[in-house]
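Missing here is one protein chain; the remaining ones are kept as they sit in the complex.
As written, the chains take the letters A and B, and residue 1 is the first residue of each chain.
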Amino acid sequence: MEDLVLDLKKNIKSTLNLEHIEAEQIDTLAPLFGNGLGLDSIDALELIVLLEKKYGVKIKSAEDGKHVFHSVKSMADYIIANKK
Amino acid sequence: MSSTNYIQSYCQIKNGTFILNGKSIPFLKSDSINDLLKSIYVEQEIDYPKFYKMDDLCKLGFIAAEFVLKGFSTIQGERTAIILANASSTLKTDLKHQNSIEDNNNYFPSPSTFVYTLPNITIGEIAIRHKFKGENTFFVSEQYDTSFMCQYINSILNNNRADFVLTGWIEVLQEDYNCFISLVGKEKTGFSTLFNKETIDILYK
Partner (left out) sequence: MNAPRVLVTGMGVVSSIGMNAEENYQNLLSEKSGIGSIHILKTQHHQSLPAGEIKYTNEELGKLIGINSIKYYSRSTLLAFIAAKEAIEQASITNINEYRTGLISANTVGGMDKSEFFFPPWLKKNPHVHLSNILTHDCGDSTKRLADHFGINEYISTISTACSSSANAILLGARLIRNNHLDRVIVGGTDALTRFTLNGFNTLMILDTEKCTPFDENRRGLNLGEGAAYLILESEKASAGKKIYGQISGYANANDAFHQTASSPDGKGAVLAMSKALEVAGLKATDINYINVHGTGTPNNDLTEGTAIETVFGTTIPAYSSTKAYTGHTLAACGAIEAIYSLYAINEGVLYPNLRFNEKIKALKTQPITTLFRNQQIKNVLSNSFGFGGNNSSLIFSKA
């Protein structure tokens, strides 16, 4: 889980061009959207592509994404639960 | 109604040179336009993380606008227009998007890349940053049409459709770049040079 969380943070940083922070600085439990990282609707779509491209896990709609992308932890949990 | 309008601030960023209101600005040279623009962003201590998501065309326009608009933070957003042009539209980003949809076995188009395949997103990024809500348009032409642009921008100001116009040429083709942006207004302040064809042709050679 630890490795997955760090790997996820690195991928989130590069996919979303978060060049102003280090991967390790992304809080595992904090909400990704809202105030924290200032992510928007396009970032949400990029995360959907990221999950499929790097982890082979599909999200059907942006609506489902709301729960999955709540935090890095919820993303990691989803990957573990759905990875084939 | 014929009034004279003035370039209150301008900058030119072009393959190795950076001029702001007649003065040369030193910057870290780089073969990569992306690295160059990021180094200017960091050096200027601009706090706007969304900058990193932009494509090269938007980054270039954004940086130029930051410099040109220094000292103009009180201008009214709803009364400021943005009129831009270039030759290649968003060709560099178009290629990036095209590459991502080529291979059916490795098919992962990026939503954010696609967003930047429209040249007027450059206007959008500047508008969002500075809250400019005046009229805005983006022309595509082989070269900057000085006569037409002067006529058009003077008309916007003289007919009171806006108080300021941020205007110019922002062109990126692979690692070549050529950008000149000016803030044109009715008052003779700042750089205080007449906004007309002759001036533009001299300034932006």
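One rule holds in what follows: contacts are C-beta pairs under 8 Å (C-beta built on N, C-alpha and C of every residue); 3 or more make two chains touch, one makes a residue touch a chain.
For clarity, every value in this text was computed on a predicted model and none was experimentally measured.
K.L.:
Which one, B:I46, B:I75, B:L118 or B:L203, makes contact with the chain that was left out?
P.N.:
Hidden-chain contact among the options goes to B:L118.
K.L.:
Residue-wise, where is chain A in contact with the chain that is not depicted?
P.N.:
Residues of chain A in contact with the hidden chain: 40-42, 45, 48-49, 61-62.
K.L.:
For chain B, which residues lie in contact with the unshown chain of the complex?
P.N.:
Chain B touches the chain not shown through residues 77-78, 82, 87-89, 94, 97-98, 101-102, 104, 109-111, 114-115, 117-125, 127-128, 130-142, 145, 148, 151-152, 155.
Note that in this section only the chains that are shown with their structure count from here on.
K.L.:
Help me check something: in the complex, which residues belonging to chain B touch chain A?
P.N.:
So the residues of chain B in touch with chain A come to 38, 49-50, 52-53, 108-112, 115.
K.L.:
For the complex, give me every residue of chain A touching chain B.
P.N.:
Spelled out, the residues of chain A in touch with chain B are 16-20, 38, 42-43, 45-46, 49, 52-53.
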